[in-house]
Structure formats: structure tokens, C-alpha cells
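The complex is shown incomplete by one protein chain, all other protein chains being positioned as in the whole.
Letters A, B and C mark the chains as written, and numbering starts fresh at 1 in each.
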Amino acid sequence: MGFYSYLVVSTILFVLGVIGVLARKNIIAILLSLELILNAAALNFVTYTRFVNNNIDGHVFALFIIIVAAAEAAVGLAIVLRFFQIRETIHVDDATQLQG
Amino acid sequence: MNQTVASYLLQYEPVQQLLAFLSKLLGFNAISLLYFLIFALAILAAVGFLSLVGGLGTYAERKISADMQARIGPNRVGPYGILQFLADGVKMLLKEDIVPTQSDKFLFYVAPMLCIVGVFGTIAVVPFSSGFTIFDFNVGLVYLIGISSLVGLGVFLGGYGSNSKWSMLGGMRGASQIISYEIPVVLSALSIVLLSGGLSFSSLVKAQGGWPHQWFIFHNPFTFVGFFILFIGSLAETNRAPFDLPEAESELVSGYHTEFSGMRFGFFALAEYIEVFVVCGLAAALFLGGYNVPMNLGGDGLIGQVLQLGSFISKTLFLYYMVIVTRWTLPRLRVDQLMTMCWKYLIPISMVNLIMVGLWMVAFDGKSIFDLIFSGASVATGTGH
Amino acid sequence: MFDKILFISSALATIVGAVLTISVKNIMHAAVFLLLSLLGVAGLYLTLGADFVAVIQLVVYVGGVVVLMVFAVMLTAGSSGQKANRFGLVKIPTMGNFRTYTIGIVFAALVLMTIIKLYTNVFAMSRLAQIPAYSPTVSKIGISLVGTHVLAFEISSVLLLGALVGAAIVSRPRRENR
Partner (left out) sequence: MSTKNLDIYMPILILLILGVAMVSVTLLIGKLIRPNNPSAVKNQPYECGEDPIGSAWSVFNMRFYVTGLIFIIFDVESALMFPVVAVFKQLNDIGLGGLVFIELFLFILILASGLAYCWRKGDLDWVKSYHTEKGQD
């Protein structure tokens, strides 16, 4: 389909991700919506490769976005689980003290 | 690359006449409609064949285990009990489908669906023969690994959704076993891609020849070890044989699908048996020369396709038989033995394998051990006299 | 004709999955709908001719990240929505109520304004006159990974090592109690 339709889909995905991150109070739900934002960015890169300049760097960049997102999810969830063991809840408002 | 069964069949005269007739009938060029019809037929045939293999798999398993334990096995329904699996299927359809109250209705619906969708997704790329592969995807191997990881998720959600401690534990063990054994399978598949130089199944199979000495399993000692790692990994990935911990009858009361009854349980069993066939097909395609026929008998014509189909299916069913036999010969592993074997033995070995196959490629320029012996021998004899 | 069907079904799956991920109350259902959205995005990659990125999305996201999320939800005692904390106060429910969603939507509208502002010069960009045919991308990506982007390829292994060691340390059961 057209160039604009892909931009519309990725914008909607991005906005939904932002709403999800702000509206949820459960840390894991926030991480879920974060994945949506990363996907929207990667989608834009691949769209530009197809419609704008057709060099492969868009695909390589989308590949690295996926890889960094996976590493980030791994570390983020490890922190959330450690936080859960200390605080017994995964409610965002409890993450108030900086000291571990 | 990206060849499909429809584009293969289009080479034949009757199919082109059908295309001309259709496009004349409908006015516009009906090539994609014809593609759709051929794909629909091919998929129905493949799904029918695989569920038949799945059903007969249950029958074969009970028959083989019976005569290994000197008993007879099912022989009531139909001649020699062949139609036993149809009776099981109908029984499952008619049994009451109990969904426990506290359990999660939505997950009870999604878990078997994820398993079935994960397994059906892989049918598109199984390399039956050079023409009859439904869709020879350009990155078919990566697609097969990606889609079949849905089954691990379905197993976990099945265990989690039924809210009983037993199936929760079974779901947890099943999911962690499936995902941790995926790594040795992927690493040994990578060493084969290294040798064949392409990710699509047609390039993987065409890099091997028809004769056993041209298969990748005998290409060099590291791929020989890689085959057994892939076989062990795929046993664990489909919860079979010594690794059937998630559905361990003695401990977990049949593990993650304890609470599933009726047709929901039928889907888990069907998905498991079809996945065993698909995974054995993967091992056959990667290591045992897939659908290659010695001396390329019958070429690419319809006879050639049938011969290739026969060669692929006989290799896969041989591996299927080995899977069933190992189930009734080896005891079940404990959880920690299972995990230790994967992380501390299979993954380091498959990493070393991958590096050594790369070294072999660079050193001997990709020639198999037999080529080296023959070329070495010919050089020797050449210089000899 | 099929291009439209594949695009519409993938885009639909993406957007419906995303809406349900951020609105459904049970966290495990949210993870399943995220899976649906990621499958939709993989379909969109297919329509964009990025077949390798689509299957890598399948392998890494669907086969890894969602499984990890589901494990994490399991380990944090499932959907404990209304747990009161030590002071007995039931705070804002974890899955968000009307107030949090209005704040989210207001701020997202702001973000949308800036995006639309950005898009004005995106539309002014010169685009390919003739869109190229779909062609296999694996070898191009492989050669660029080994050739121009070899530094990124090696550094990403260092990044993965850092993530592995860091997350292993954080999630290792400590010797002393709390």
C-alpha cells in the first residue's frame, strides 16, 4: 500500500504505546507498552527503506532495534523482579526510594 | 528462492489452459486467484496428510510399545486396530469439556489455539519435495524456528490458565524446557546453513547429494555430532521421550494439560504429534539429504516429484520411528539433569561445533571428508605411478 | 489484490492488539494481545518486502520477549490488582483507572501534535519515483553486517554480554535475606 498508510499505522502504534506507558501503574504493563513504541520506530525505518532510498541500512537498523529491545526487556524484567522481591508489590508508586 | 507449489505447477500445460480459461471467464488476469486455489488445495492435502500421520502416530506408538513389551496393542477398531485414532478423535469430540471455575476462560481458549497455529504455520515451509513444498520461503529455516516457538508459549499459557498447582508447575517446566532446548537446535542448524550458504530449504537440500556420502551428516565429524544434538534438542522441544517432564504422568498428573478435557486436550495432542513429524522432517532435510534422490532419478517431472516425496517421507518416518523407540527405552530425566544437560553440555558442544565447521569451511574450502579422501587418493595415485 | 488483504489484516491485527494491550485489565491477557500486535507488525514487515526482519521479529520478539514477559508476570504473583500496601491504602489500581487514562491520552495528544509537525517535512522529502520489486534481503543484510556494519555487529555482542552479566547479577538469589 502507500507510503502514508505505513506512516499512519506506525504513528497510531506509537501513540497507543505512549498512552499505555502513562496510563498503567503496573511496571510490567508499562514494559509491554514500551515494546509497542520500539516496534513503531522499527516499522518506520523499514518503511523508509522501501519508499525513500532503498538502501539496506533501514533493515539493519530495525534489526538492531529489535536486538536492543530484547536485551533491554531482559535487564528491565530482572530489575522488576528484584524490586518485587524487596517491596512485595510491582506498583509504580512504590518505587519511591532510590536506595536499593 | 521464493518458489511455490503454484509457480511449479504453472509449468504444466493443463494448468496454463485452466489459467487461460479462468481469466477469459472472469475478464481480469486470474493468476492470483489460481494461486489461491492451488494453495488451498495443497494446504488441505498437507494438513490432511499431517493429521493422518499424527493420528497414525498415536496408533503406531501404541502398537510399537505393545510389541516391545510383548503385548498386542489396539486391534479392535478396524483391521489390526488401524482406525483406533478415529475412534479416539470422535470420543474427544463428544466428551464433556470441563473448564474449572477459577481458571481463566480466555487462556483456556488461547492456549490450544497458539499450539495449533504454531504447528500449522510450520507446514507452509516443510520441504516435501522440490516442487511440492507449499512455499519455499527465502528465509524458511528462520521462519520455522520463529513460528514453532509459539508452541512453547501455548504450553505455558495452558499450564498457567488452569490455575491448579500441578498444571502450573507442568506449564512452567514445559516452557522453560522448550525454550532452553531451542538454542542447541538453532546453533546446530546454523552450522548446516554455514555449509550450504542459504537459509531457504531448497538451497539447504540442494547443497546435499542423493547418495549417503553426500549428506551433511557425513560431511565432517562436527556435523555428525551436530545431527545428534539437533535430534536430542528436537526430542526435548516436542516434550517427547526422556524429556517428557511437563506431562510426567507419575509426578504431575499429566502436567500442563491436566485440566483440559475433550477436544481442547485433543488439540494439544494433535499439535504435539504433527510437530514431531515436522521436526523429524527438519532433521531429515538438514542432515539426511531431504528429498534428494540418488542420481536425480526422474528429474523435475511429476515422477521425479513423487520419488522425492517418497525419499523425504521415508527418511522422516525413519526418524519418527526412532523417536517412538527412544520413548520406550530411556527413563525420564529429572529437571536438574535436564537443564544441566542443556546448558552445560549441549550448548557448549554446539558452539564449538559451529566454530569448527566454520574453520573446516575456511581450511578445506567446504569440501566434505569424502571429497578430501577421494581427491587425496587421486593425488596420491596420480603421483604414485 | 492479495497485497491489500495482507496489509489490512496485519495492520488490523497490530492496532487491535495494541489497543487491547493497553486497555485490558488482566496483565496476562495484555501479554497475549501484545503477541497478536507483534505478529501484526511481522506481517507489515512482509508487505514492506523486509522478509528477514519479519522472521527475526518472529524469532526474537514472539519467541523470546513475550515468553520473558509472561514468565515475569508469573513470578510477580499474577494479577494482584487491588493489593493495599503497608499503610493499608489502596492506591491507584495497577491496571489504571479513568483518571490515569485521561492523563495518558492528553499527553499522547501533545506528542501527536509534535509528530504531525515533524511529518510536514517528511512529506516534503524526495521519494523513490518507482518502487522496487520485492527481492530477497538476507544476503544484502549479511554482507552489510560483515562489511560496513561490522563494528556494530561486534559491539552488539559486547552489549549482549553486558545485559547477560548485569541481569544475571540482579536476578541472582542473594546469600543474605532482604
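Everything below uses one rule, namely that a contact is a pair of C-beta atoms (placed from the backbone, for glycine too) under 8 Å apart; a residue touches a chain by one contact, two chains touch by 3 or more.
Being a predicted model, the structure only gives us computed values, none of them experimental.
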Fill in the blank from the handout: Of the chains on display, those the missing one touches are A, B, C
Handout entry: Residue of B:22, B:194, B:306 or B:369 touching the missing chain in the full complex
Key = B:194
Completion exercise
Of C:11, C:60, C:95 or C:108, the residue that touches the missing chain is C:60
Completion exercise
Of B:26, B:47 or B:377, the residue that touches the missing chain is B:47
Practice task
Just the residue numbers, please: which parts of chain C touch the chain that's not shown?
Solution key: 2-3, 5-6, 9, 43, 46-47, 52, 56, 59-60, 63-65, 67-68, 71-72, 74-78, 132-136, 138-139, 141-143, 145-146, 150, 153-154, 156-158, 160-161, 163-165, 167-168, 171-175, 177-178
Fill in the blank from the handout: Interface residues of chain B toward the undisplayed chain are 1-2, 4, 6-7, 31-32, 35-36, 39-40, 42-43, 47, 93-103, 109, 112-113, 116-117, 119-121, 123-124, 134-135, 139, 142, 162-168, 172, 176, 179-180, 182-183, 186-187, 190, 193-199, 253, 258-259, 262-264, 267, 335-336, 339-340, 343-344, 347-348, 351, 354-355, 358-359, 361-362, 365-366
Fill in the blank from the handout: Note that chain A touches the absent chain at residues 63, 66-67, 70-71, 73-74, 77-78, 81, 85
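Heads up, the rule we're going with is that only the chains that are shown with their structure count from here on.
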Fill in the blank from the handout: Between chain B and chain C, the Cα-mean centres are separated in Å by 29
Fill in the blank from the handout: CA centroids of chain A and chain C: separation to the nearest Å works out as 5
Problem - Interchain centroid distance [CA atoms averaged], chain A/chain B, Å - result: 33
Fill in the blank from the handout: Listed in rising order, chain B residues that touch 2 or more other chains are none
Handout entry: Shared interface positions of chain A, touching two or more other chains
Key = none
Handout entry: In the complex with chain A, residue positions of chain C that touch it
Key = 3-4, 7, 11, 14-15, 18-19, 21-22, 27, 30-31, 34, 37-38, 41, 44-45, 47-50, 52-53, 56-57, 60-61, 64-65, 68-69, 71-73, 75-76, 80, 83, 85, 91-96, 100-101, 103-105, 107-108, 111-112, 115, 119, 122, 125, 127-128, 131-132, 137, 140-141, 144-145, 149, 152, 156, 159-160, 163-164, 166-168, 170-171, 178
Problem - Interfacial residue positions of chain B with respect to chain C in the complex - result: 1-2, 32, 35-36, 104, 106-107, 110, 137-139, 142-143, 145-147, 149-150, 152-153, 156-157, 160-161, 172, 175, 179, 182, 199
Practice task
Report the residues of chain C in contact with chain B in the complex, numbered from low to high.
Solution key: 1-2, 26, 28-29, 32, 35, 51-52, 55-59, 62-64, 66-67, 70-71, 74, 136, 138
